[in-house]
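Note that this complex is displayed minus one protein chain, with the remaining chains in position.
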Amino acid sequence: MKQARHSDSILFKPSNPDYAAQVQQAFDGQPMLATMGVELFHIEPGYCELHLPYRADISQNHGYFHGGAIATLADVSGGFAGWSLLPEGMWIVTVEYKTNIVAPGRGEKLIGRGRVIRAGRSLTTTEIEVLAVEQGEERLCATALQTLMAVEARG
Amino acid sequence: MKQARHSDSILFKPSNPDYAAQVQQAFDGQPMLATMGVELFHIEPGYCELHLPYRADISQNHGYFHGGAIATLADVSGGFAGWSLLPEGMWIVTVEYKTNIVAPGRGEKLIGRGRVIRAGRSLTTTEIEVLAVEQGEERLCATALQTLMAVEARG
Amino acid sequence: MKQARHSDSILFKPSNPDYAAQVQQAFDGQPMLATMGVELFHIEPGYCELHLPYRADISQNHGYFHGGAIATLADVSGGFAGWSLLPEGMWIVTVEYKTNIVAPGRGEKLIGRGRVIRAGRSLTTTEIEVLAVEQGEERLCATALQTLMAVEARG
Partner (left out) sequence: MKQARHSDSILFKPSNPDYAAQVQQAFDGQPMLATMGVELFHIEPGYCELHLPYRADISQNHGYFHGGAIATLADVSGGFAGWSLLPEGMWIVTVEYKTNIVAPGRGEKLIGRGRVIRAGRSLTTTEIEVLAVEQGEERLCATALQTLMAVEARG
């Protein structure tokens, strides 16, 4: 039997009742995500799931998803998980993150799942899993640990 | 409702049926752990829980557990989780890890819980939670993400 | 006066005299880099410099370089620095890396500079700086620390 994770017992309340619209707006404002083809799949308070369908033009030497696509998906999955808890008028910037690539990004789709494990006034910590979906089967591709900072949105 | 983690669905089989004795021996061979007062609480294939009772001589400026004690506990909780899956005659070394300190190490005890999320031939990846227990209540203190490498034990 | 870094005193010899052609070939084999517009600027044994001219379609909410572009540049700058030391027939995969974004990616160009600080038989460690160039002035944008693994190239 698996031991439970403490962080899975932590629940978060959104500051902004329109958190989902707020995240959608932030997502739509990042041209890089459209360039790569990232899709906003699901958002909850402190949680975000993004999908990235395979395209040859975001691949590496073996034809798998490029590491840059995996890392970008990890970063923004965590970032929007944090964004979902922000008061209106605040924005998120990534302070730092670390990602371990545990298997190649092979398959028809990547799924990024970010979850907040600690939400502070200024700093938020998230954990992210990136899964590679090959012929419908999910496999862990990368895991990440991230620090976000809330800043005042600009004009 | 919380989304399940993919990594929690991964199960591990030990290579050595005496994995618990193997980990205990590795634990006993590290004088630093006795110096700090770390206790081996529980071991399973791919999982390790360590405890560290409070002592003033491992504290920092506020009298809480020192960051070095928190990081050491994180490192070895992950390390022994990885060690539990090793074939006999192999050892674990830490390649690298990252830890986020999300709350002060305040209380009567620290608990370190390391779990393997990917076990390769050469490299193993672990995730670790460190909890601070204050008046019996557990709080997330730190989270970590670690890379281990299996090496031949030396005579 | 600044204290010297120990790692700057370490010198590396390439295993393959044609290391530059080997890196160029690896670079050309990654469609993601062409999609983003990354340019291979300079390669030496254990060192790689990449450039990334600004384009609106790789930007974020403020119109600056997206964090995913910054991280991708960091990852591949370190990766090709490691690749330059590989024997023929070996390839590099990224095991993990961490990046701190210390300033926005604002300006007309990003420069990524990766340098090997330890080259082992299996694992290589690199450090990377990403600079943002605004009206000709360079500013530190991100710093990263990376683990690479050498693997057999596949037919």
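The first chain written gets the first letter, and so on, giving A, B and C; residue counts start at 1 in each chain.
Note that contacts are C-beta pairs under 8 Å (C-beta built on N, C-alpha and C of every residue); 3 or more make two chains touch, one makes a residue touch a chain.
Here the structure is a predicted model, which is why all the values come from computation and not from measurement.
Trainee: Taking the whole complex into account, name the chains on display that the unshown chain touches.
Mentor: A, B, C
Trainee: In the full complex, which of B:A69, B:I111 or B:L131 touches the chain missing from this view?
Mentor: Answering carefully, the residue with contact to the hidden chain is B:A69.
Trainee: Of the residues A:M90, A:A103 or A:L123, I need the one that contacts the missing chain.
Mentor: In the complete complex, the chain left out is touched by residue A:L123.
Trainee: Please identify, in ascending order, the residues of chain C that touch the omitted chain?
Mentor: Listed in rising order, the touching residues are 2-3, 5-8, 10, 44, 47, 49, 98, 100, 102-103, 113, 115, 117-118, 120, 125, 127, 129, 131, 138, 140, 143-145, 147.
Trainee: Which parts of chain B are in contact with the chain that was left out?
Mentor: Residues 26, 29-36, 56-62, 66-69, 71-72, 75-76, 79, 91, 93-101, 154 of chain B touch the chain absent from view.
Trainee: Of the residues in chain A, which ones touch the absent chain?
Mentor: Chain A touches the missing chain through residues 95-96, 98, 122-123, 145, 147, 149.
Simple rule for what comes next: only the chains that are shown with their structure count from here on.
Trainee: May I ask which two chains are joined by the most contacting C-beta pairs?
Mentor: The chain pair with the largest number of C-beta contacts is A-C.
Trainee: Note whether the interface between chain B and chain C is symmetric in residue numbering, meaning over half of all numbers used appear on both sides, and answer same or different.
Mentor: same
Trainee: So the centre of each chain is just the mean of its C-alpha atoms; given that, what is the distance between chain B and chain C in Å?
Mentor: Their C-alpha centroids are separated by 32 Å.
Trainee: Mark out which residues of chain C touch at least two other chains, giving numbers and ranges.
Mentor: Touching at least two other chains: 95-96, 98.
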